[in-house]
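Chains shown are a subset, placed as in the full complex.
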Amino acid sequence: MANHIIIFLSLLVFTCSFALAFEPSPLQDFCIADSTSSARVNGVVCKDPKLAQANDFFFSGLHLPGNTSNFLGSKGLNSPHTDPRATEILTVLEGTLYVGFVTSNPENRLISKLLQKGDVFVFPIGLVHFQRNVGYGNAVAIAALSSQNPGIITIANAVFGSNPSIPSDVLTKAFQVDKSIVDTLQTKF
Amino acid sequence: MANHIIIFLSLLVFTCSFALAFEPSPLQDFCIADSTSSARVNGVVCKDPKLAQANDFFFSGLHLPGNTSNFLGSKGLNSPHTDPRATEILTVLEGTLYVGFVTSNPENRLISKLLQKGDVFVFPIGLVHFQRNVGYGNAVAIAALSSQNPGIITIANAVFGSNPSIPSDVLTKAFQVDKSIVDTLQTKF
Amino acid sequence: MANHIIIFLSLLVFTCSFALAFEPSPLQDFCIADSTSSARVNGVVCKDPKLAQANDFFFSGLHLPGNTSNFLGSKGLNSPHTDPRATEILTVLEGTLYVGFVTSNPENRLISKLLQKGDVFVFPIGLVHFQRNVGYGNAVAIAALSSQNPGIITIANAVFGSNPSIPSDVLTKAFQVDKSIVDTLQTKF
Amino acid sequence: MANHIIIFLSLLVFTCSFALAFEPSPLQDFCIADSTSSARVNGVVCKDPKLAQANDFFFSGLHLPGNTSNFLGSKGLNSPHTDPRATEILTVLEGTLYVGFVTSNPENRLISKLLQKGDVFVFPIGLVHFQRNVGYGNAVAIAALSSQNPGIITIANAVFGSNPSIPSDVLTKAFQVDKSIVDTLQTKF
């Protein structure tokens, strides 16, 4: 499943940037990212619209399976993470997923659901959420995000796998565990 | 295919409104449309977030075929139309579609593509575009739109099927055809 | 009338771009389009504000009549069209205009009005609208648009005059007419 | 002239509010201010779109002269002021105007121009600007503002005519003049 998300994002980020074209008010019919430009604005600058080709609006291969041979049993993202810049709408095409998100402080309420083929679920922007394949076979889903560069923050990697590491005294206090557990967690990422 | 679009929009419009929650800057984790309220802002007002349930973020049935027995050979939208309030990202799950959009004046360039399973195509906000099933069987696609109420303007219906009708002298001049042709077109819608 | 619109847009697009200066939050007193730059963002980049001259905020000639010797009996736009990126406020200075716009699906309601000197009418962003001189003499009006590059999509040109053409089988189905009528329409544009 | 501005603003504020309909992203074809509602959002709430009438988009009487028998020789605004929420585009229909605006600190540069019939000038949002009739007869102009409630802050009234008054020691220091001059100025407003 998750590798579809990855591919999808790639499409939006590198192939076809609509940032300036619909955020907030477009001044052009469209803005195609000029990946050859070194100028950096919010995203990248636009190609000359007159040079636009159909392929600038096109991406293929979303039906190809991705390599999921890793510790998550998935090539992509389903451990708890946030998309700091996008709301996500997930549509399940095959299999069964258990998904959920947690509201912000002080409530920290888990809102979760078991999804089957044809089900759709919305993950609000910025909240910690996860998706887990709880069926017997593969799960396939498509994630639509409300930004072409939503950003991904995998909690485990950001907290225990940053480079350099967050000082262990910060983490032992935050998670109220012995330094040994924090060390264990940090060695994993 | 198109009925999926319809259902999808319905989900966004009536079940779960994120308008105020991510356009432009959210002040809440999420905003669930309170369809019982008569107050009208841009969209509708929000339910009390504390009353949010998983089902407020959930929709099912996207895998069920829709009734396509109509003059378009489709229950939904594929004749030339605009989505005045959204960019559309279309993902083909099954079948073959010929799709395209036309840039604004003075260029009016048609940018089109033949899409197969796994292909994705982007239709910029506000431009006239169409999707056509050119395969032998059904086509299934999912459309993600950048607004939960993108609006749909079917050109033929808006121009020749408005209520009341646009005066025929306006249309004969605009399309440079005899009144008889305009009358013919208007009787269809 | 319509040529005034054209001139007006030209002013906004090419002479004095306020895109970045008030969409969405300005960071400068103003942003004057640097038409000499090849860099393309949403619109164009700004000139150095220190080099701003009064003429950068100035345009003249709006009182000069335009050439209206063409098939529309107008040099400009009054056949059904959309402005995908702007709401339009039209003020009639001379003559009599019949104007209207059509709401989106499923209602497709025509909201129209006969305008005299001193009348003002608003055309909501993205909706199909038209303006027609129904008086005996010239009509003069000024259109203010909520974007300096609102874009114009003339329905007849976009649907029947695109380059390349939209395949006739798409149009015959969409407008439910014989290919001969579609061919007739396509030859006009 | 200025009374046209006044009437124009009134139209936008009280008759037909498009705030939520195009700021920032519309979710409806349009939003007509429901002046009967006591609910206050950013502006007012919308009427049920199904109840929209052509008159909701219409205003008349912009050609009628206003009463200009006051100390400014004008019913409206031409002394130095700011529109805190709108850029203004002024189009001269009759007469001769001397207009200008002052850039922000530290430059405080005056950018001014003599305008004749058919001339257009842009006043950037938030900057102090003025318009003065320097011809022999009446001047008529139309001001288009980029917000339906731009707000008006007449410098003289805000600084010397507020209610209650700004303490004179604040003003004597700010303007570096004797209290007598400040008192004189405050009695005028």
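Order of writing sets the labels: A, B, C and D. Residues in every chain begin at 1.
To be clear about the criterion, a residue touches a chain if its C-beta (ideal position, glycine included) is under 8 Å from a C-beta of that chain, and two chains touch if they have at least 3 such contacts.
Given the structure is predicted, the values throughout are model-derived calculations rather than measurements.
Enquirer: With 4 chains shown in place, count up the copies in the whole assembly for me.
Expert: Oligomeric count for the entire complex in this file: 6 copies.
The rule is simple: only the chains that are shown with their structure count from here on.
Enquirer: Count the C-beta pairs in contact for A-B and for B-C, then report the pair with the higher count.
Expert: Pair with the higher count of C-beta contacts: B-C.
Enquirer: Can we say the copies chain A and chain C touch using the same residue numbers, with more than half in common, or are the two sides different?
Expert: The interface is built from different residue numbers on each side, given that under half of them are used by both copies.
Enquirer: Find the geometric centre of each of chain A and chain C from their Cα atoms only, then give the gap between the two centres in Å, rounded to an integer.
Expert: 39
Enquirer: Between chain B and chain C, what's the gap in Å when you average each chain's C-alpha atoms?
Expert: Averaging C-alpha atoms per chain gives centres 23 Å apart.
Enquirer: Of all residues in chain A, which are in touch with two or more distinct other chains?
Expert: Expected reply: 21, 24-26, 29.
Enquirer: Over in the complex, which chain D residues touch chain B? Could you list them?
Expert: Its residues touching chain B are 20-21, 24-29, 31, 34, 37, 39, 41, 45-48.
Enquirer: Considering only the defined contacts, which chain B positions touch chain A in the complex?
Expert: Residues in contact with chain A: 8, 11, 16, 18, 21-22, 24, 26, 29-30, 49-50, 52-55, 57-64, 87, 89, 91, 93, 100, 103-104, 107, 111-113, 115-127, 142, 144, 146.
Enquirer: Taking the complex as given, what residues does chain C use to touch chain A?
Expert: So the residues of chain C touching chain A come out as 17, 19, 23-24, 39-43, 84-85, 147-149, 151.
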